[in-house]
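All protein chains but one are shown at their positions in the complex.
The first chain written gets the first letter, and so on, giving A and B; residue counts start at 1 in each chain.
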Amino acid sequence: MSDERNIGEAILDVKNISLSFGGVRALTDVSFDVREHEIRAIIGPNGAGKSSMLNVINGVYHPQQGEITLYGKTRKDMKTHYAAESGIARTFQNIALFKGMSALDNIMTGRNLMMKTNFLQQAFYLGKAKREELEHRAKVEDIIDFLEIQAIRKTPVGRLPYGLQKRVELGRALAAEPKILLLDEPMAGMNTEEKEDMSRFVLDVNDEFGTTIVLIEHDMGVVMDLSDRVVVLDYGRKIGDGTPDEVRSNQNVINAYLGVSH
Amino acid sequence: MEFFFEVLIAGLLSGVMYSLVALGFVLIFKASGVFNFAQGAMVLFAALTFVSIHEMGVNFWLALIITMGVMVLLAMCIEKVVLRRLVNQPPISLFMATIGLSFFLEGLAQGIWGSAVHGLDLGIPDEPFDVAGMFISQFDIFAALMAGTLVLVLAIFFNKTRVGRALRAVADDHQAALSVGIPLEKIWALVWAVAGGVALVAGLLWGARLGVQFALTLVALKALPVLIIGGFESITGAIIGGLIIGAGEKLAEVYIGPYVGGGIEGFFPYLLALLVLLVRPQGLFGEIHIERV
Partner (left out) sequence: MFYREAGEFKTSYAADKAILPIRQDRWGIMIILGFAFLVVPFIASEYYFSAILIPFLVLSLAAIGLNILTGYAGQLSLGSAAFMAVGAYAAYNFQLRLPEIPLIISFILSGGIAAAVGMLFGIPSLRIKGFYLAVATLAAQFFIEWLFTHVGWFFNNDATGSISLPVMVVFGMELDTPVSRYLFTLSIVAVMALLAKNMVRSATGRAWMAVRDMDIAAEVIGIRMLNTKLLAFAVSSFYLGVAGALWAYAYLGTVEPQTFDLSRSFQILFMIIIGGVGSILGSFIGAAFIVLLPILLNVSAHAILGDAFPSGLLSNLELIIFGGLIIFFLVVEPQGIARLWQIGKEKLRIWPFPH
């Protein structure tokens, strides 16, 4: 779905990434780029290495080979807080919310990087600390409105149904006002209605805030509808890269999904 | 030089006894993933029960059998009352429950049998062997042999038998083990009973050496650094860790102690363990757990 959004230059460049765990090769020599303001999908059969790829971009896993160029700065070893400070936020496949806190507090943690007061100021909660807390609270409430989760904001997330947890997690990622949003199967386990809602959120985020989105998804319909370009992984290697139409007619991709031995 | 070896060997031998206590921990951890802080209290409980029954005039071997029976019963009670209800809770909760359990058992043991110190005579002569000019305690050797045998038996049990395999499955993942039909409750009762047996042997050996008294529980605390160095899941680790701690603490006390006022034995093992952890967070033999997101 490419209207004339101003898709810019490549801001994230992944080059020759190879990653292994012990004897298992998760990724082999994967390279692709992500352009500003676009919605980039990563697809592939299970175990293809998609989540590992996101983890590498984020700095959670460290590749044995390859490098990542973010906004022109190249790093072999991405650190998680550097990624966070550079404006990358993400959601996880198996929801990584803070189960002991409420939905509101979870989303507020997304603002932590932007909070400047130190613990002592917060302990006294006068003036600056109070102002800052309420300021960020207002922004977080905007996100809560955007995601339509007002009713559950004080509920401990452990008690929320799966679909709502996913929304809260998205909210936490959005709270950081990221430039690049990495979404790991945001629609997993949802019914059609929920998927439509989530798709709408993703599009709105991209539209309203211009956030670049890298998205792992299994639902082909969603991928074809939402994304500008697609990367296809299989057994840790890249087997396709292009627009949804190009990828759809790529024989290698078809073989991979149909399970034709290759 | 000979003095050094004397101290070293004494340390190694007492280290084997530490390994024995650590073994009880490892057993329970391997089989149920629970770090049983109450192991020390179990050592005390077993020793006190045995000694009290024996002092009432009961024959040594009979007293041993009765005490073993008591430990088995205790294991079953613990499984039923404590473990079963905490199946789904995070390991930290189970650990804290065993802390509570240790207090409970200490209070119970002393409440029933009294807190006086009991001597324990295992019939081993007190004279040291003279080996190449060094004096080595007969008792230490006997204890080391006993402990070593037990360790060997348990190692074989764990690695070569079907039950042992089931135990390892349970330790890895309770839910998965349940779903393949492993009878969790029976396994746990079995493991705690075995650990109780180990506690009994440890209690007898240490009790003979120190006297049966409350301080026995502190011996068990000493086993913690052993576990750290050796990793919580490895029987070999428990042995090697015990040797390192035993030797280390004796040598430190003898050679460093006089310069700093003595009493180093109390914390030296812990510092040693801390140093090992900083280098290898999973201990020398522990398994590395990869966290996946």
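Everything below uses one rule, namely that a residue touches a chain if its C-beta (ideal position, glycine included) is under 8 Å from a C-beta of that chain, and two chains touch if they have at least 3 such contacts.
No experiment lies behind these values; they were computed from the predicted model shown.
*Asks:* I'm checking contacts with the chain that's been left out. Which of B:69, B:183 or B:266 qualifies?
*Replies:* B:266
*Asks:* Among A:27, A:42, A:60 or A:239, which one touches the chain that has been omitted from the display?
*Replies:* The one listed residue touching the chain not shown is A:60.
*Asks:* One chain is left out of this view; which of A:43, A:68 or A:108 touches it in the full complex?
*Replies:* Of the candidates A:43, A:68 or A:108, A:108 is in touch with the missing chain.
*Asks:* Among B:86, B:141, B:155 or B:182, which one is in touch with the chain left out?
*Replies:* B:86
*Asks:* For chain A, which positions touch the chain that isn't shown here?
*Replies:* 58-60, 80-81, 83-85, 89-90, 92, 96-101, 105, 108-113, 115, 117, 119, 122-125, 129-130, 133-134, 137-138, 141, 172, 176
*Asks:* May I ask you to list the residues on chain B that touch the chain which is not drawn?
*Replies:* Listed in rising order, the touching residues are 35, 81-82, 85-86, 89, 91-93, 95-97, 99-108, 110-111, 114-115, 221, 224-225, 227-228, 232, 260-264, 266-267, 270-271, 273-274, 277-278, 281-283, 291, 293.
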